[in-house]
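I'd like to ask some things about the structure below.
One chain of protein is taken out of this complex; the other chains stay put.
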Amino acid sequence: MSETTTVSNKSVWTPFNLVAGIIVAIGLVLTVLRFTGGLAAVTNLSDDNPWGIWIGFDLLCGVALAAGGYVTSAAVYIFGLKRFHSAVRPAILTGFLGYALVVFALHYDVGRPWRLPYPFVVQQGTTSLLFEVGACVALYLTVLFIEFTPAALEWLGLKRARNLVVKLTMLLTIFGVVLSTLHQSSLGALYLIAPSKLHPLWYSTYLPVYFFVSSIIAGLSMVLFESTLSHHYFGDKLDEAHKRESLGVTLGFGKAASLVLAGYFIIKVIGMATANTWHYLNSGYGAWFLVEMLGFVALPCFLYAVGVRDRNVKLIRYTAAWTVLGIVVNRFNVSLVAFNWHLPSSQRYFPHWMEIMISVFIVTVGILVFRFIVTRMPILYEHPEYHGH
Amino acid sequence: MGIKRERALFMESTFFTLQDFMTFTKGVTYILMVVALIGITGFWLFLSGRDEDDAVDPHPPEHHG
Partner (left out) sequence: MGAAGAGTLLKGTSAQAAANTHFTGYPNSYAVLHDITRCVGCRSCEAACNAVNELPKPDKPFTDLSVLESRRRTTAKTYTVVNKFPSDIQTTPSEKPVYVKKQCNHCLEPACASACFVRAFHKTPEGAVIYDPSVCVGCRYCMIACPFEIPTYEYDKALEPRVMKCTMCYPRIQKGLLPGCVQACPKEALTFGKRKEILDIARERIRRHPERYIDHIYGEREMGGTSWLYLSGVPFASIGMREDLGVTPAPELTSGALGAVPIVVGLWPVLLTGIYAISKRKEKVSEEERREAVEAALARAREQAEAEKAAALAKAQKEKETAVQQAVKKALEEAKKKAEQEGQA
């Protein structure tokens, strides 16, 4: 196992660190503005547009792209595909950080973040799908945290605690899949209550199913995307098992993603037939819908398939990045583009630069924490003392 | 205040709105879900308590050949 010492001559002032530092500084200033001037001070939210990119991107995309955790652990522990084992820890870490960032971002978006526990401890709005989302996200974040702890415990040398947690893997994995199915689908179900505000090509009674299935696609693709970045930037941290399994993971996940994308395409078309919305295709929104379906569903489905058949790792990796973008496009479409499509353009929403900046800040914090963990804890490699477990 | 209201709703055997009906039924359902998850976990442990992988068989089958 190649282990380059981290005690090097590398200065702290790398270009990345400088940029990250500036972003964090701006983020902190904007945080103060947010909590002294209210949402009006840093966002373009309005009475017509109560939800902006903090919901459309940070919440919807964040949760979808963190789905790699449950997908990978299900593949390895439930379906018994042991050859993907090296992908589990990075996926769980991405998942855990993803959900943690979602909760972090929510503290900026809701009017009174200190009241976020209220639905659980004060008064339960049980008819609300947002209640369901909140409950599942809170529970799942706990599950992910516990699933992440073995890596931290190994780093800290707490053997007994680590072994105890590992025994819970099966139980946590099943809970994780149950909770993920629920909240991934419920995020889509949030929009069921507003059929008059969502364009008919995107509104469907199948929205929960669409969000759930596309979360699987997002998870698979995000694992591949994150692995591409890790191989490039943290290549010295990868152990033999990782490198050996890498090709198998790429081909296996690429194949799965291709198949699920095909299924997703089919059920989206069925949804159109169910609602008889074909005629909407003949419009500006219709053209954009086709861009999403053909460019970001059909195309990656095909490219993944070609990549798998030809064993073209590069193509699969590029397709994964494109698919991740496609998930973002879909979530943006549902929450921001197709939502309020009936309003005149003067009443439509575009984010304030400060809103964008805070989202960038949140993602940057996530990347910094990811880097900290991956360069110190056994995520991309196996701890020598626990080899084989 | 929320809890008191909840009790009052429970006492009411008639619901005038679908909203109130669903608030009640979904509340019961959530509680059932938690109980079910804990219950099925316990049941699974019971079911796989004597799996042959873990248990030591006091009467191992004879080996011929």
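List of remarks:
So that you can tell them apart, the chains are marked A and B in the order they are listed, and the count of residues begins at 1 in each.
Please note the rule applied: contacts are C-beta pairs under 8 Å (C-beta built on N, C-alpha and C of every residue); 3 or more make two chains touch, one makes a residue touch a chain.
Note that the structure is predicted; figures quoted are calculated from it, not measured.
Across the complete structure, the visible chains that the omitted chain touches are A, B. Listed residues A:Ala25, A:Val122, A:Val269 or A:Val291: the one in touch with the omitted chain is A:Val122.
Within the set A:Phe35, A:Trp322 or A:Tyr386, the residue that contacts the chain not displayed is A:Phe35. Contacts to the hidden chain, counted on chain A, fall at residues 34-41, 43, 45-48, 50-51, 74, 77-80, 109-113, 115-116, 118-119, 122-125, 127-132, 134, 170, 174, 177-178, 181-182, 185-186, 189-197, 205, 208. Contact between chain B and the unshown chain involves residues 2, 13-26, 29, 32-33, 36-37, 40-41, 44.
The rule is simple: only the chains that are shown with their structure count from here on.
Centre-to-centre, using mean CA coordinates, chain A is 30 Å away from chain B.
Contact residues of chain B toward chain A in the complex are 2, 5, 19, 22-23, 26-27, 29-30, 37, 41. Against chain B, the residues of chain A that register as touching in their complex are 122-127, 135, 171, 175, 178.
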